[in-house]
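A short write-up of the structure that comes next.
Note that this complex is displayed minus one protein chain, with the remaining chains in position.
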């Protein structure tokens, strides 16, 4: 599904403009890095795609749908096509690691056996198998981050939004995660990764979109974390 | 205050040993990086210093006090000497940015005017002045992280524990934070920074302690994020 | 079908993973339903007692001294539905009664040459309010000389019974309203403690129903279990109360059949189910609406 921002502005309080006049098209199957200093509007942009937020001005479309026009009881069906790794994880604290990843599949009615198979697969892939019966507060920050990633990819969504997915991971684990994301992208999933991690942006070169104070200041194919000679 | 680990083991479940047989002394005024892959026990080590956890075996002493021996109603007084930047921030969701930073000072009975002065100073230093009246859920991940840092340093503690303090910050902001931490260290505060950020470890060389699967595998003066030729 | 099983499983998780919260809610609903049940039983007994007292009410009809007249009046009286018993009192009987009643003065009556007392028909009515009606109808008969009945007492009983009927409605309404309110608040505060989770579930694509129904079933279970335990408590305490009352107030006619508790209990359990359902549905869908409101 294509994601399109047409003249999008998002204002929170009279004096806080988180995004300003964004025009942007992300084709189906693309891999995009979203970079920019802290507070530049990366998370806000992602939250507009999932309709956690609605734009103050302009239009956001996902596939053919204007996200503002979705009736709120249909929202669930939009969100099932979008996997999200939240910056603050948002794991369900009462569910174990296993249950957190199983939950998003159960929600869309996947039968028990399939859920079991897929969840174990994901746990295995992310090295979380031995932590499967622990609750989120019992595991380390990096483990929680991987659970969040596992949950986002469990349903093989057509769009995957990852907000700072390696912030709590060491370089080697971050590398593994990047391999995983690339393979998911290769299978046709659109990927937007908001990140501060210079190492991964520069190692796995992809399209880079840079925000500054809510404005889109750079959109580069096979870009780097920063433009050489930047400031 | 000196921090000393003497044969410390921390076991969570029969099969999860988060730390094993740690011997470690951190002198007053030292600056120490704590590195290691995700799940290696960094956060657990820090939580032993604040007595969020007690060791399964061995002894942790902070200053002259064995942390296991502190009566639980005296715990507050130990914790006031230790500033902590939690990996997951742990901001108080009902308090604004300003109030979160003011709260830790109020807790120890600092008079109103001094609280005001100090809080504004900290907000200014961290570039959060314009966000002071927002609640944690209304600010970006990086801003939350800076609030957590501001809260930890507000009381000028004798020990500062920072768990992944730059995980949600861009390189420039991370640099600023490092300058801040170095200046705090220069004024005599003991600093332990658990981090995955290769860039800062390698740029601001300090003592590096590396954990792997709960064991202390490296303790190097002026070390790097990884030993050359590591794996 | 699969979804339904997941929802039931989630209900169980809600209950078991916050067992402290579940316990608190159950205790509250036991207290609330016990109070409601106790007031219902109190009201039922009061009504029953008032009815029993009312049933003691007698209308005395004095008749011209003739066998036929007596019989005619007695026949007429028996024909009323509201009359529970009719008895003929002859002159002789009446004199005996008078002597017994006068006690010390009996000798005064013994001085009389002939028996001056007329025969009468004694009518037992079922309800105080009927006494007036029957008296008025019988006085119209030519055979009847006079009708005597406890006018004030009947009126008082009537207004007391009317009042008790109204009081019982007020007690019921007030106790049911407070019960619903308290349960609603308790369940709502419980859901409040988990509103973060609700918004997280919605963010990962759960439909409203998928989120709400575990809370609804949880509420139903907590309400029902609370009501059932309250009924159990009522069963034992009603037994004890009745025993105590019969010992200390043997002249009161109470609803001693404990099956009344079961009937009240059935109502309570039903109330538990519906209050649990409605309250948790309202609470959960409120937070769902709040969480899915995009800013």
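Lettered A, B and C in written order, each chain numbered from 1.
Going forward, a contact is a pair of C-beta atoms (placed from the backbone, for glycine too) under 8 Å apart; a residue touches a chain by one contact, two chains touch by 3 or more.
What you see is a predicted model, and the numbers here were worked out from it, not measured in a lab.
Trainee: Need the list of shown chains touched by the one chain that isn't shown.
Mentor: By the stated touch criterion, the chain not on view contacts B, C.
Trainee: If the hidden chain were put back, which of C:182, C:229, C:255 or C:273 would touch it?
Mentor: C:182
Trainee: Need a quick check: the contact residues on chain B for the chain that isn't drawn.
Mentor: These residues touch the chain not displayed: 12, 50-54, 72-73, 75-77, 79-80, 84, 86, 90-95, 103-104, 106-112, 151, 155.
Trainee: For chain C, which residues lie in contact with the unshown chain of the complex?
Mentor: 20-21, 24-25, 27-28, 31-32, 34-35, 38, 62, 98, 103-105, 107-109, 111-112, 116-118, 146, 148, 156, 159-160, 162-163, 166, 174-175, 177-178, 181-182, 185-186, 188-190, 192-193, 245, 248-249, 251
Convention: only the chains that are shown with their structure count from here on.
Trainee: Could you name all chains that are in contact with chain B and with chain C at the same time?
Mentor: Output, common partners of chain B and chain C: A.
Trainee: When you take the mean of every protein CA atom shown, which chain's own CA mean is nearest to it?
Mentor: Looking at where each chain's C-alpha mean falls, the closest to the middle is A.
Trainee: Would you kindly say which chain has the C-alpha centre located farthest from the C-alpha centre of chain B?
Mentor: C
Trainee: How many angstrom lie between the CA centroids of chain B and chain C, rounded to a whole number?
Mentor: It comes to 66 Å between the two C-alpha centres.
Trainee: Could you give the separation in Å between the centres of chain A and chain B, each centre being the mean of its C-alpha atoms?
Mentor: A distance of 28 Å separates the two centres.
Trainee: Do you know which chain C residues sit against two or more other chains?
Mentor: Nothing qualifies.
Trainee: Would you please write down the residue numbers of chain A that are in contact with two or more other chains?
Mentor: 12
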